[in-house]
Structure formats: structure tokens, C-alpha cells
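A protein chain is absent from this complex, but the other protein chains hold their places.
Here is subunit A:
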């Protein structure tokens, strides 16, 4: 299995929305390489005819009666938000002014 490079770690961090530092990149690249080389052993055993198992419990969609039940109030839902305005979540600006 291919080793993981520092550049790949940087790319994966971007995909994961993690603004990792240069020092973290250096550290993670070495550690992740060891981990991935070790876990690559899973490729040794499972043949094509083995079905994958994603879950130990057979999952079925659970439906309930269409009855109105109390949920969180607006205040409760907003209680943990880092910022709110006019009873809504306030999110950082997405579009620049000129757009």
C-alpha cells in the first residue's frame, strides 16, 4: 500500500475542514503513515466473495404515528449556538459584498 505523503495529509485536512499547522503536518504525516501501513493488513484476508457487514443490527426504517409531539422550543434550539440574531442562527458571511 502506498505511503501517505505530507501533501496528501494537507489535502485530506482541507477536505476535512481542518486548518492544520505546518508542525501538525510534519507530525501527522509520519504517524498516519505508520497507522495506515499497519491497518492495510485488512487487505490480506477478505476475498471477493465475502459480503461486507456495515452494522451488527439489521437496520430497518423506523416510522412513528403522524402525531404532533413537543420538540425543542426555539430558545432551546438556539441555546448552544455561538451566535444568534433575531431568533435565528447567525452564520459567518458566505458571499463577499461585491458579489
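The working rule: a residue touches a chain if its C-beta (ideal position, glycine included) is under 8 Å from a C-beta of that chain, and two chains touch if they have at least 3 such contacts; residues count from 1.
The working rule: contacts and distances are computed from a predicted model.
Colleague: UniProt protein name for the omitted subunit, picking from "Biotin-(Acetyl-CoA carboxylase) ligase", "Phosphoribosylformylglycinamidine synthase subunit PurS", "Glutamyl-tRNA(Gln) amidotransferase subunit A" or "Sarcosine oxidase subunit beta"?
Modeller: "Glutamyl-tRNA(Gln) amidotransferase subunit A"
Colleague: Please give every residue of subunit A in contact with the chain that is not shown.
Modeller: Where subunit A meets the chain not shown: residues 1, 4, 8-9, 12-21, 24, 27-28, 31-32, 34-36, 38-46, 50-57, 59-62, 64, 72, 76-77, 79-83, 89, 91-94.
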